[in-house]
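The excerpt is restricted to a subset of chains, each kept in its original location.
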Amino acid sequence: MHQITGFLTVDTPGLGLLPITRKVVDWVAGQRVQTGLLTLLCQHTSASLTIQENADPDVRRDLDDAFAGLAPPGGAERYRHHLEGPDDMAAHIRTVLSGVHLAIPITGGRLALGTWQGIYLWEHRRHPHRRRIALHLMGE
Amino acid sequence: MHQITGFLTVDTPGLGLLPITRKVVDWVAGQRVQTGLLTLLCQHTSASLTIQENADPDVRRDLDDAFAGLAPPGGAERYRHHLEGPDDMAAHIRTVLSGVHLAIPITGGRLALGTWQGIYLWEHRRHPHRRRIALHLMGE
């Protein structure tokens, strides 16, 4: 049993769910682990990680709309914390709701994801950002 | 230190939180691990895993109602993604909000859950589905 750590850097184009399954799969493939556990932690407070449908891109747009309803952008009239822009506090709320870490078993050398599951970095700010994800893989 | 992987198959009767604590406890008991870490991943995008109160079933009904309020069912008037039925996009949103993975320490050969905690597979579609959960246990 051994473990490997690393980082993924992802440049986001602004608000939205960015597919990162391929990046994650490639990183895992290089580690030659047949059975194990992969953990991902997004090191930010206004971007999150989620597993969702990998087929119809409309699902991602609807998710963005739904989250805009649950945590609307706003200034001083809505939030105490508003100096970093009207999308900042909303981004913190959206990040809490969707989560910053994932744990995915590895079996047969592959991520044990379902057929329709993909991994997404969800950028919750309007503007492009460089985001960093810490990776930890343990197995053999 | 060793690891074991497996799967649980759960047939859901449709919308609602289905208790799976017993199934999980039984699977862990068969692996003879005294101290370790259990990871569960629901391999679907419209069903989730959550830890919640194991006593009053009304909590589960209220959770369903609350989530119906946060992510209402709807067709083309509400969602871009609506061809799989009025409960489908809502189910995706509900799944993101509640999460598809759990990590539970094992101590003294038992899941380190609190007294009132139970593990639930939360079916977010109206109709019955067969759901699969990937399991990973590491320990000794």
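Observations on the model:
To keep things simple, chains are lettered A and B as they appear, and every chain counts its residues starting from 1.
The rule we apply is simple: a residue touches a chain if its C-beta (ideal position, glycine included) is under 8 Å from a C-beta of that chain, and two chains touch if they have at least 3 such contacts.
Remember, predicted model here, so these are calculated numbers, not experimental data.
The copy number for the entire complex in this file, given 2 shown chains of one sequence, is 3.
Methods note: only the chains that are shown with their structure count from here on.
Work out the mean CA point of subunit A and of subunit B, and you get 20 Å between them. Per the touch definition, subunit A reaches subunit B in the complex via residues 1, 35-37, 50-53, 56, 58-59, 61-63, 66, 70, 97-99, 102-107, 112-117, 138-140.
Note for the complex: subunit B touches subunit A at residues 1-3, 5, 37, 39, 41-45, 70-71, 79-81, 89, 92-93, 95-97, 99-101, 103, 132, 134-136, 138.
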